[in-house]
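All protein chains but one are shown in place.
A and B are the chain letters, set down in written order, and residue numbers restart from 1 in every chain.
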Amino acid sequence: MSAQISIQPARQFCLKCLLMLLIISGLTISSFIYLSLNPADLFTFQAMKNMAEFIGRFFPPDLSADFLEKIWQGILQTLAISALATLIAAVISILISLPVSGRFGPIAKWLSRFFCNFLRSVPELVWAALMVLAVGLGPFAGTLALTLHTMGVLGRLFGETLENNPIASSNALVLSGSGRVASFLYGTLPSIAPQLLSYSLYRWEMNIRMATILGFVGAGGLGQMLYYELSLLREAQASTVIIAMLLLVVLVDAISAKLRRIQMHNLG
Amino acid sequence: MAICILWPMLQLAQFEPMLLIDPNNTKVMGDFLVQFIPPNIQLEFLSLVLKATVETLAMATAGIALAMIIAVPLGLIISYSLSISRIGPTSDHQLAQFVRFIARTLMLVLRGIPEIVWALLLVRVFGLGPIAGVLAIAITYGGMLAKVYSEILESGNTLPARALILSGSGRVASFLYGLLPNSAQELASYTIYRWECAVRASVVMGFVGAGGLGQLMDQSMKMLNGGEVSTILIVFLGLVLLADYISLVIRKQLV
Partner (left out) sequence: MGFSLQQLSFEHSNGTPALSQVSLVASAGECIAIIGPSGSGKTTLLNILATALKPTHGNAEILEANPWNLSKASLRKLRSAIGLVHQAPPIPLRQRVITAILAGRLGQWPLWKSILSLIYPVDIPGPQSCLERLDLSDKLFDRCDCLSGGQLQRVGVARVMYQEPQLILADEPVSAMDPVLSDLTISVLIAETKKRNATLVSSLHAVDIALRWFPRIVGIRDGQVMFDLPASQVSEVILKDLYASELGGLPTQLNKATL
């Protein structure tokens, strides 16, 4: 009798796990079939030879002085795009945060949240393609695109920070006669400013990464350079751009990690 | 002082707000935007969109599957020597350190280059279409997954695994029975989250020719067809919500 009791839970325990595993593997395999992609094909001798040949064309990278000068300009432009976009977005987001946090009523809250969600759901690259249509090729389109997307992200974040902030300090000012906006600026803003700054800096870091690739649709920076060099089949130059991108990202990573450690050290 | 930094930034970014209201641009943009409403819902076009959506989902799923094939061994190599040497003494310390260093560097390169750059390069090798996208996801996300897998495993409690070694178990078996069970949920959860990100990335990569919804949107934008673009945008937003929901459901099942 004890044998009967124990076999049932065994089936139960395996059935759910097994079922989920089967469904997921089934979907995965059907994905490969749908794409007519056979992983084995990728590793055939011919494919590997093609890859190796392709990679070979990238070395050695072009390190001539005037190309490096162009790269330097590209880096500066990328940084400028990201910095401007983050700055403008942050300033506007402070204003957006008011309705998002609910200070202007539930309808405004819902509308502004929807607006922010829309802005952030559309990927930066899609925004960039749209902005190129609006203002033509070049870094301005990239800046606009990043600004719009970042407004969505920061607007939401700022709004939530504001919401979690006790309303007492600005209420006090309202009671003594200030307008709503003024009481916000003098009462609440100082206390949430460090958190807002932290979010903005983190976003800037991500935007630098984004700014490097927006150029693929013509929005300036290193991305546009890479696209240009690749379409002219100038792999040596392209590889220099890729190396520059990599170094930029690694450098930004390292600096921000260092800054975070200093901040932790100061707090702790 | 702020002006000192701001001015060159504005120059570098070629910040010309005037462009926004330049009549040439506004006409083009205006015409384009006006076409957004109503969105194009012709059956022919909708079936194209449906195909593209399925292609995007397939890209993301296949990409993550390949990424795991890269990430599992890579992540294990990185955390293996660390975890295993925490589990029991090893004699091949130098070799293990060297292998870990190579694996770590590899991971950094895979992750550091954005997936869209990979996509752009792979399109040159494999031609237009989803294969480039799948591989681009596999490469970058493989690196990301490897890093997170190794972090999760390295922070695990090695006591159970060490006890199994004492009862004669081999290192792999003691890893599977001792270290993995507690980390398995976190590992699976992060992988599903990455799948969700992969869906979004697949759309973006379409803009450089890697197929899916992105490629469709790129084509429609180049033809300034506002109606088609707005349909695709709506479908895209819906897709993101769907992927979000699926990911939530699966992760709830894991608990």
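The rule we apply is simple: a contact is a pair of C-beta atoms (placed from the backbone, for glycine too) under 8 Å apart; a residue touches a chain by one contact, two chains touch by 3 or more.
What you see is a predicted model, and the numbers here were worked out from it, not measured in a lab.
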Given B:163, B:197, B:224 or B:246, the correct residue touching the omitted chain is B:163
Among B:5, B:173 or B:223, contact with the omitted chain is made only by B:173
Where subunit B meets the chain that is not shown, the residues are 157, 159-160, 162-170, 172-174, 176-179, 181-182, 184-185
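The rule we apply is simple: only the chains that are shown with their structure count from here on.
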CA centroids of subunit A and subunit B: separation to the nearest Å works out as 12
The answer for subunit A against subunit B in the complex is residues 20, 27-28, 30-32, 34-35, 37, 39, 42, 50-51, 54, 76-77, 79-81, 83-84, 118, 121-123, 125-126, 129-130, 133-136, 138-140, 142-143, 209, 212-213, 216-217, 220, 226-227, 230, 242, 245-246, 249-250
Seen from subunit B, its contact residues with subunit A in the complex are 8-10, 12-16, 19-20, 22, 25, 28-29, 32, 54-55, 57-59, 61-62, 65-66, 108-109, 112-114, 116-117, 120-121, 124-125, 130-131, 134-135, 200, 203-204, 207-208, 217-218, 221, 224, 233, 236-237, 240, 250, 253
